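Each chain you see keeps its place in the complex, though not every chain is here.
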Amino acid sequence: ELLDSYESHQSRRLQTMVNETYFNSTVEALQAKDYSLGGAMDSAWLCLCGALVMFMHAGFAMLETGCCRAKNASNVLMKNLVNVCVGTLGWWSLGWAFAYGAQNGNGFIGTTGFFGWDFYSQDATTGVITPVTCNGDGCQSTMLSWFFQWAFCTAGATIVSGAVAERVKSPTYAAYAFFMTSFIYPVVVAWTWGGGWLASIFDVGYMDFAGSGVVHLTGGVSGLMGTIVLGPRKGRFVSPEDFEPHNLPLVVLGTFALWFGWYGFNPGSTLGMKSANDGAMAAQVAMNTTLAAATGGITVFILRYCILRKYDVGGLCNGILAGLVSITAGCGNMECGSAVTTGFIGAFVYQAASMLLQKLKIDDPVDAAPVHGFCGIWGALATALFDWGKGIDNYHGWSGWDCMAANGSCRPGIGGTAIGAQLIMIIMIIVWAGGLSSIAFFLLKLTGTLRISEDVEEVGMDSKHHSPPKAYAMQ
Amino acid sequence: RTILDQKAELEEYMDHSRRLQVSVNETYYSNTIASLQATDYGFTGAIDSAWLCLCGALVMFMHAGFAMLETGSCRAKNASNVLMKNLVNVCVGTLGWWSLGWAFAYGAEAKTNGFIGASGFFGLDFYTQDATTGVITPVTCNSDGCQSTMLSWFFQWAFCTAGATIVSGGVAERVKSPTYAAYAFCMTTFIYPVIVAWSWGGGWLNSIFDVGYMDFAGSGIVHLTGGVSALAGTVVLGPRKGRFVNPEEFEAHNLPLVVLGTFALWFGWYGFNPGSTLSMSSGNMGALAAQVAMNTTLSAATGGIMVFLARYAIFGKYDVGGLCNGILAGLVSITAGCGNMESGCAVATGFVGALVYQGSSMLLQKLKIDDPVDAVPVHGFCGIWGVLAASLFDWGSGINYYHGWSGWGCMENPDGTCRPNIGGSAVGANIILVLMVIVWAGSLSGIAFFLLKLTGMLRIDEDTEAMGIDMKSHSPPKAYAMSTPAATGVSASEHSPTKAYAAPETTV
């Protein structure tokens, strides 16, 4: 009976012990739930951030329209609308596939996912569709990536529309926008964010958190080529006072809309939001973005006042944008003091570039090239120069708050290499986007389809080509 | 038998022990559970950050609203200048908040000395770095979860610069721009942060009368501070020239901008109020945010329609600007109490807020105080009403169950029972908050503006005022150039007949 009593006692205790099968299935259910919540968080974050980035189109449209003359206002508005519509179809049909499709090791261009094919898998027999791709980190739908990156792609293309405003033929620009969003920009992305050859260059890789180089420099240098090939607007350097912004409230509204949208552009570039680290990164990015924007704006404003002895609201707006572009690459791996410095230097870069273009009689109606091109270069450099690490020996790059490691210890002396990688990225973007864009614009020029006739330019595109023939009828 | 039986039983035991091996080892168990808990913990950090980053962005968009509203409400000849003032305000205010403001407001010292913080200047100490490995830890964790200090900085930055922008409306069209920029720096680095240190920062108002103030999203802390400072500014500056002689010249020059600004502000308020949960880590926080959103909506709509009807009853005309300001009056009124009121009270708050706004707007007119955008009635007077309403319309059942910050339960004694009869103290605490904000912000702003006036740097000269600041000091000299090439004398006069419309402007 000793045994009996022992056994009964024991079995009672045993019944209250956890069986491993039960434990494992319970834990798996909890893990699956967490996994699923992670997917939900990512989607909510990127859908909303993508929407904010999309609202930057409103900003671009208002800013560019306000900066141009009233007689072309409708046309500038149209260019922005057409750009986003055509760009969407370009990104859907070819762009995403070139940028983010599987590269099969070529390091240069993706080759799968045209027209949104293969974005989900369908069970051949049951017909059940699985829209997400899962890996160790969690599940994201390919469509999520498509949507978020779409907003970036069309934003990049819109930059060009500002530079060529008021004199480019509209259908020509639409064709160019398709080319930009389906080939020029996607290939740059394929090299970088898409995991191509620049991602591993020099064994360190480029670092461009949200796209000072990938998006803004690509747009800026293309815009510069466009404006050079087109030549200045008639009379631009004869009677410059005729070319002043026709509606400053629109300019300021556009600037605020862009700044607002940038809180999707930069923080959203964490590309996920499922851990406290993602969250802390987004917070840091938001803070740095804010500081660089404010510093850039006020610095350009003061510079302009020193030069002109007049308040220049348009300059203040462009200064804010210059600060924003400058911080876009390095917002993730800089501390706040460096962000202020980046914005401060970005303001000088912008102002100098703007004056340089003036001097060279290159007519960029909205200063797209100084803001997005030159500050884009500066931003891509700043991200390597102002990296968090302790001096040049502890480069952090994409590793966030920790050094880039090899075999578990920090890799020493890679700061210089990192700067080199940035330089290669900058040069390659200039060569690729600038080269292709100038070829495209030059060919269009040769065929005579690039620039509107003098007559139309004189009268204004609105009254010649638009219905209604004017953007305003205030009386 | 016994031997055989015992053998069988022992074999059974051996069998049993094999079964025991498949039950769970505690170390394994603890590790597994800890990793699950860590994931959840990480989620709360992620969701807090997503929530506050997005809400902060919405609040930031209120600057677009303020800029459009104020510009539209002023005269065309000063449009550029008003736009500039708003832009400069946010740029300078950002640097002010970064350099000194955040440290004064949220530095840890505020909790101990009760008055002002003193750590975190220039964003220093916002993260910890391991001295040897150089690894950076950007978050501070407690039992609720992890939040980055930078998250707080960003979200509160949007509030700080929004508060300062309120003043820019009150002093528009006559203040010297560099002077205003200097004042904006003062506002964002000291005046506003100290009020925050007293309240949200955990200072002395937090525990006053053993109940503490209640101002969920800042009717008092943000709006009253801005409103009373604007009052000080506009009184010291004096009215715009001719304002009370021929008022029809001072009408809004661009109503679509006013309405656009109002919608942008209303939109941004969904970051301002719901975001003031300051986290989103539990279902309760979510429910609170939903309640806040609903109350905000109801009060805004009620305020707007009430002011509109009141104005129509008084003037016999539709006043779109009044409707817009009524919406803002409703929003300001509900900002303090959106978290501890039910929906009927939110409607009542907006209703009373509309009357407060209309009454104070007429009072200022009568006193010949010229507030171009009615910043003082909207943000100052409705701010006062909002703070009072937050304690008067508390959820609890009658005066005995004051809820305050406790959400949906009563404020409790240490032993877990409801504290009786603290409704009166709560009203008192909020009155103290109102008075202290008025005294602090009103007097500091008044002194600042008065000193600037004495040195002659406050107000633009009469010549500039008559001509418009844009023409005198801006490049380009006017905000609009809607006219045709023919009208502005561009070389293309031979083509001008093809233009279908004539210029609405003639230059000054």
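Each chain gets a letter, A and B, in the order it is written, and its residues are counted from 1.
The rule we apply is simple: a contact is a pair of C-beta atoms (placed from the backbone, for glycine too) under 8 Å apart; a residue touches a chain by one contact, two chains touch by 3 or more.
For clarity, every value in this text was computed on a predicted model and none was experimentally measured.
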Original post:
For the full complex in this file, how many of each chain are there?
Top reply: A x2, B x1
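Operating definition for what follows: only the chains that are shown with their structure count from here on.
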Subject >> Inter-chain centre distance, chain A versus chain B - centres from mean C-alpha coordinates, in Å >> reply: 29
**OP:** Going by the contact rule at the top, pick out the chain B residues touching chain A in the complex.
**Re:** 6, 9, 12-13, 16, 19-20, 22-24, 29, 32, 36, 39-50, 52-54, 56-57, 60-61, 63-64, 67-68, 71-72, 79-81, 83-84, 86-88, 90-95, 98, 122-123, 126-127, 133-139, 141, 145-148, 150-151, 153-154, 157, 177, 254, 257, 260, 473-476, 479-485, 488, 490-492, 495, 498-502, 504
Original post:
Taking the complex as given, what residues does chain A use to touch chain B?
Top reply: 3, 7, 10, 14, 17-21, 23, 27, 30-31, 34, 37-38, 41, 44-45, 48-49, 52, 69-71, 235, 239, 241-242, 244-249, 252-253, 255-257, 259-260, 263-264, 267, 273-284, 286-287, 290-291, 293-295, 297-298, 301, 308, 310-314, 316-317, 320, 335-337, 340, 388-390, 394, 401-403, 410, 455, 458-460, 463-464, 469-470, 472-475
